[in-house]
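Below is a structure I'd like to ask you about.
Left out: one protein chain. Kept in place: all the others.
For chain A:
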Amino acid sequence: MSPLLEARGLVQQYTSGKSLFGKPDIVRAVDGIDLTVTRGEVLGIVGESGSGKSTLGRMLLGLETPFSGEVLYHGQPMPAPRTEQWRRLRAQMQLIFQDPLAALDRRMTIAAQIAEPLEIHGLAKGAEVTDRVAALMARVGLRRDQADRYPHELSGGQRQRVVIARALATNPGFLVCDEPVSALDVSIQAQVVNLLRDLQEQDGLTMVFISHDLKVVRNICDRVAVMYLGRVVEEAPSDSIFAEPRHPYTQALVSSIPLAGQGLEGRIILRGEPPNPAARPSGCAFHPRCRFADASCTVQVPPLENHGGRLAACLKLPRAPRLAA
């Protein structure tokens, strides 16, 4: 399998709180990430809010220029945002947004919005546009008579279907879904996830699926990368990461998945502050909340190493006990 997308040493930092005399605060949202996405695969990116998931997604799409590092798509470096070349590339890579109502223009009918990418990239003309839009709407499960509706007249799930139809209009090769279901009702989430999964299987779409919801990720992803404070702490095939998490943070995450009829016993409860990228702990960023941390963890930054076919970044890993299943 050839890699469709490759990220090398991605770093993104933002400057905040620039006062006149004070030193500007530099926040590293993404701190050195290497990722490979192979064709036809669904890569999940999991982490708490503030871990840099969305920033990473935007850099993979080329919507943001990384502070350092590079993104290669089909082996080619990503063109600078808003150039002609960059605009043409948009037809091949699309983003599905977290909040579909915000992502849609409330003054345009949904048919007009789904037709937009076709018009922008000159892919269809006249009656062909209408046919393509009708086909796309049918694919994502929207009724024909909804074509002339406005976004505010649809339900949350239907709006997200519109966003998905618009993203698929140009037959993109690469799709980033940034928390696509977290703004939806739980009952609707499953429908949208199943839709994405069906579409992915039919077209062999390559997807990066960003979420904090492990149930959803487990359902749809082939491979999962767990992020903590801008770094990948563990990366492994979906099945093995949920069956046997290696990194203490992943173990805590996996043990937090609610199971019917089971209380809190046996769960790993994380204590301490949630991650704040502006005040990164020394050494391993996870050490203040880690069960196994000792003095060496506060000094040494653990590299992402291969542990039996899986990547994990923990100094204690060889000794970390396996989570009782």
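Following the convention adopted for this analysis, a contact is a pair of C-beta atoms (placed from the backbone, for glycine too) under 8 Å apart; a residue touches a chain by one contact, two chains touch by 3 or more; residues count from 1.
Criterion: contacts and distances are computed from a predicted model.
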Report the protein name recorded by UniProt for the chain absent from the figure; options are "NADH-quinone oxidoreductase subunit D", "ABC transporter permease", "Bifunctional protein PyrR" or "Cytochrome c1". "ABC transporter permease"
Identified contact with the non-displayed chain, of A:I26, A:A80 or A:I120: A:I120
Contact residue for the chain not shown (choose from A:L56, A:A91 or A:V192): A:A91
Taking the entire complex into account, which one of A:I26, A:A102 or A:A279 touches the absent chain? A:A102
To test your reading of the contact rule: which positions on chain A touch the chain that is missing from view? 61, 63, 82, 87-91, 94-95, 97, 99, 102-108, 116-117, 120-121, 150, 152, 163, 166
